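Removed: one protein chain of the complex. Kept in place: all other protein chains.
When the chains are written out, they are named A, B and C in that same order, and each has its own residue count from 1.
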Amino acid sequence: MKRVGLVGVTGYTGMELTRILLGHPGLRLTKVTSRKEAGQPLQKIYPFLQGTKLGDLEITAPDCTVLAAECDLVFLAVPHCTAMEMAAELRGLGTRVVDLSADFRLRDHAVYESWYQVPHTQSALLAEAVYGLPELYAERIAGAGLVANPGCYPTSAILALYPALAAGLISPEDLVVDSKSGTTGAGRKAGVGTLFCEVSDTFRAYNLTKHRHTPEIEQELGVAVGREIRLSFNTHLLPINRGILTTAYAKLSPGADLEQIRACYQEFYAGKRWVRLLPQGTLPETRWVRGTNFCDLGLVTDPRTDRLIVVSAIDNLCRGASGQAVANANLMLGLEEGAGLPFAPLMP
Amino acid sequence: MKRVGLVGVTGYTGMELTRILLGHPGLRLTKVTSRKEAGQPLQKIYPFLQGTKLGDLEITAPDCTVLAAECDLVFLAVPHCTAMEMAAELRGLGTRVVDLSADFRLRDHAVYESWYQVPHTQSALLAEAVYGLPELYAERIAGAGLVANPGCYPTSAILALYPALAAGLISPEDLVVDSKSGTTGAGRKAGVGTLFCEVSDTFRAYNLTKHRHTPEIEQELGVAVGREIRLSFNTHLLPINRGILTTAYAKLSPGADLEQIRACYQEFYAGKRWVRLLPQGTLPETRWVRGTNFCDLGLVTDPRTDRLIVVSAIDNLCRGASGQAVANANLMLGLEEGAGLPFAPLMP
Amino acid sequence: MKRVGLVGVTGYTGMELTRILLGHPGLRLTKVTSRKEAGQPLQKIYPFLQGTKLGDLEITAPDCTVLAAECDLVFLAVPHCTAMEMAAELRGLGTRVVDLSADFRLRDHAVYESWYQVPHTQSALLAEAVYGLPELYAERIAGAGLVANPGCYPTSAILALYPALAAGLISPEDLVVDSKSGTTGAGRKAGVGTLFCEVSDTFRAYNLTKHRHTPEIEQELGVAVGREIRLSFNTHLLPINRGILTTAYAKLSPGADLEQIRACYQEFYAGKRWVRLLPQGTLPETRWVRGTNFCDLGLVTDPRTDRLIVVSAIDNLCRGASGQAVANANLMLGLEEGAGLPFAPLMP
Partner (left out) sequence: MKRVGLVGVTGYTGMELTRILLGHPGLRLTKVTSRKEAGQPLQKIYPFLQGTKLGDLEITAPDCTVLAAECDLVFLAVPHCTAMEMAAELRGLGTRVVDLSADFRLRDHAVYESWYQVPHTQSALLAEAVYGLPELYAERIAGAGLVANPGCYPTSAILALYPALAAGLISPEDLVVDSKSGTTGAGRKAGVGTLFCEVSDTFRAYNLTKHRHTPEIEQELGVAVGREIRLSFNTHLLPINRGILTTAYAKLSPGADLEQIRACYQEFYAGKRWVRLLPQGTLPETRWVRGTNFCDLGLVTDPRTDRLIVVSAIDNLCRGASGQAVANANLMLGLEEGAGLPFAPLMP
């Protein structure tokens, strides 16, 4: 059993990490931290852990020296900027880190600073950081000291468009990515805007043209085509807890047809068990991936408008955050990529 | 047109008062106040009022002298204690008041102080205050200077049990009132416990045996039987915005049967258009009263256990707060009780 | 008071018509029909109408001769094909008709037959039918004998894009319309796919590239630009009862900027009280129009990708069906366009 630590247990990604690690056959959660809840057993703040092996685990204040001494790997589930400093300290102590924040996802610190409007104080680490999308970078992740766990929206968008872009079957111009996310994506901070009565029974767009996940998507899809690209990425808030559904629109390259595109995706994701290309005519639903690491894809072409539409569905907390973090930790620690990750969604 | 003021426009009861008053043929909302949002037009904080006659109304800081000068009646939609002081000041200026808080609902200030754990600084006003349940006190409300608008749960519980208790058809012992409320009942304060992701897709009990609405229910049902009573009142949180459903359990008096009880309710509520006794075999649903002032009642007897079960449904924001407040204001200002109150629920 | 009839009272659009007509000052609902529920009072199938003036109205079997004799205007809230035949019969009897089905929306019967895969048996009536979008055709609606009430999605899409297209501020090529609808849009037929447990807590796309509302949108936006256009229109199912939010993506014409576009929309919709251009920076939410006839619009430009994004929100049952039908009836019968239509959304 490898020992792992979790910094920031009180948010939704921290909660999801405890859920996954509770059943993990190869990782043991030995340290959980929260400045605010230090001193309490985990089951005090999470009564649903009573009667499980994690129930009595004591929450401690975060201390990198202790984490480095007692953990083979540390998950950082804290806000950006805070993550940056802790990652640097932990790396200095030789500890491997999976950072769930945005701090090391963008290879160019200037792009980070422009979208996040804060200085990047640890840009030297950017060269070392590996973008933790296993379908693209499994080998590099395995050898990484610092993995930048992808954002939830980017995971859904990149997996949706990468194969077709890399194969030249669609144009990198005029991409429109219309995403819809469950409300856990907004985090667990008190606020009027995410009260039950402000989200239930309604639907809205937010952050149009300005979402911070935009450059992350552009960065990775730019890799697919071998040059910088720009796309229109826009987000909406769903009255559900978990799940992202992304509808991506692209212009077909001349001559490209559905059969060809399906073959391309099948080949690209061959052996990647967490990406499922659904049968023709079947479109993804967020519930089909609820609680799992799957990314489901549906492909549709529209001959009337020469477009490819890719629909992707993930669980934003699992595949879009904590499940992917565990997959990355598995790779880094020499375990099977899918170890401890549930296959069966909670249906219905 | 009578002029009315609204103190505390930013909460859910304030929001609901603006909704109702927007379509009221006899009341004109001339002043709305909020310390925090003073200086802005109403549509700035409520974009859904743009294009309506209330959109440009300016929010002001609360000032009793101004309110007294410019309003025939003032609604207080502010927390208890704050309401107490403003009610006293407004009454001193001769203004009629409908107080939506709990401050004047309990006739005995000692009971108030015991359940609310604060001193009652205006207990002299308690003698003047009329409990604003029109089915019981319409005449006194019409002449009142200060109406204590009933709590949401008490409205549902009192209307459910009063007729049978007053007629001696059920025992005042062993009453169990099991209530379930939509989340608007928890107010519009930021807090983790009422975030969408903490309320959606779940259900819980809260405040068992300790809910502050208990003495209010006991007070009014005590009036029905002519002596003090005690009952078990308990509450649950529903993942819906609006609506209270109360299931009340009572022991049948010897010989009492369903036919007799239905006749009793029919007679008691004859001419009271906002209480609807549903046909035998039909049980209330919260959506059937959504957005209205109705209280729907369903009656069932259980010969196996000698019990009467009364199910009542109200919209906690409308009948349980702002709609009832408007009905009280109508009575106080000489308008028809139901003026401005919608009959058609938003279905579905 | 004008007398109106409603054919097909048991579906959601029929239910919504009763809700609106219950409070209408100028229209009296004198006939409601349903083959299946004939002989019962309305409150038997809709207990929420008990205690209202419509509660005792008897449901009858549909009979055009009776409807023609007793109504100044008839609403058809029945499936397509059925509507076609009844509209013809009623027109033959001289009765004015608002048809909520798709049967008379497409001016070219061949387009209808291609998308709906049924013959159009009353194509002679197509020349007479007026497309019932008051912002575009108010005058013609006023004089019409047969109004084709627009589809829910088309209402949201046409109002979103028409002004910019007509003014040449965006390109009619490469339009992407990504729409999300509440589940009432799927109707009130029993089926596993729309059970609560199949829709709740999930989100999915459906009918991609094939939705029957596509040609309706293309027809009207084609009018805006003066030639045939094709666009990508795609739909998703929201776990809410009411509401459509449409996110429409268009390429900006060279030189077009946000200020210019806002001015264009302001001018185009001047005097049209049911379309609200929200302030810059504010985006529509479906709840802000819940239960009303409003269509709220938000405009955003993205200089990075030279795009205009228009977000529109309507209540699919009210503005997208029954509310718009009442507005059309108002115009046809010489009443004020907004008569009987509520201004205040049910919030929250």
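In this text, a contact is a pair of C-beta atoms (placed from the backbone, for glycine too) under 8 Å apart; a residue touches a chain by one contact, two chains touch by 3 or more.
Because the structure is a prediction, the values reported are computed rather than measured.
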Message: Using the touch definition from the header, name the shown chains in contact with the chain that isn't displayed.
response: A, B, C
Query: Of C:30, C:82, C:194 or C:253, which one is in contact with the hidden chain?
result: C:194
Field: Identified contact with the non-displayed chain, of B:185, B:243 or B:340
entry: B:243
- request: Check each of A:33, A:241 or A:301 against the chain that is not shown and name the one that touches it.
  value: A:241
Query: With respect to the chain omitted from the figure, which of B:284, B:320 or B:340 is a touching residue?
result: B:284
Task: With the missing chain put back, which residues of chain B would touch it? List them for me.
output: 174, 176, 178, 180, 197-198, 200-206, 208-209, 230-232, 234, 236, 238-241, 243, 245, 247, 249, 251, 283-287, 290, 298, 300-302, 304-305, 307, 309, 311, 313, 348
Message: List every residue of chain C that touches the chain not included in the displayed model.
response: 12, 183-184, 188-192, 194-201, 239-241
Message: To test your reading of the contact rule: which positions on chain A touch the chain that is missing from view?
response: 12, 15-16, 18-20, 22-23, 46-53, 184, 200-201, 241-242, 273, 276, 278-279, 282, 287-291, 294, 296, 342-348
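The definition used in the following text is that only the chains that are shown with their structure count from here on.
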Query: Same or different for chain A and chain B, when you check if over half of the residue numbers at their contact belong to both copies?
result: same
- prompt: Quick one: most central chain, C-alpha centroids?
  reply: C
Statement: The distance between the C-alpha centres of chain B and chain C, rounded to whole Å, is 36
Field: Inter-centroid spacing, chain B versus chain A (mean Cα positions, whole Å)
entry: 46
Sites on chain A at which at least two other chains make contact: 197-198, 200-201, 239-241
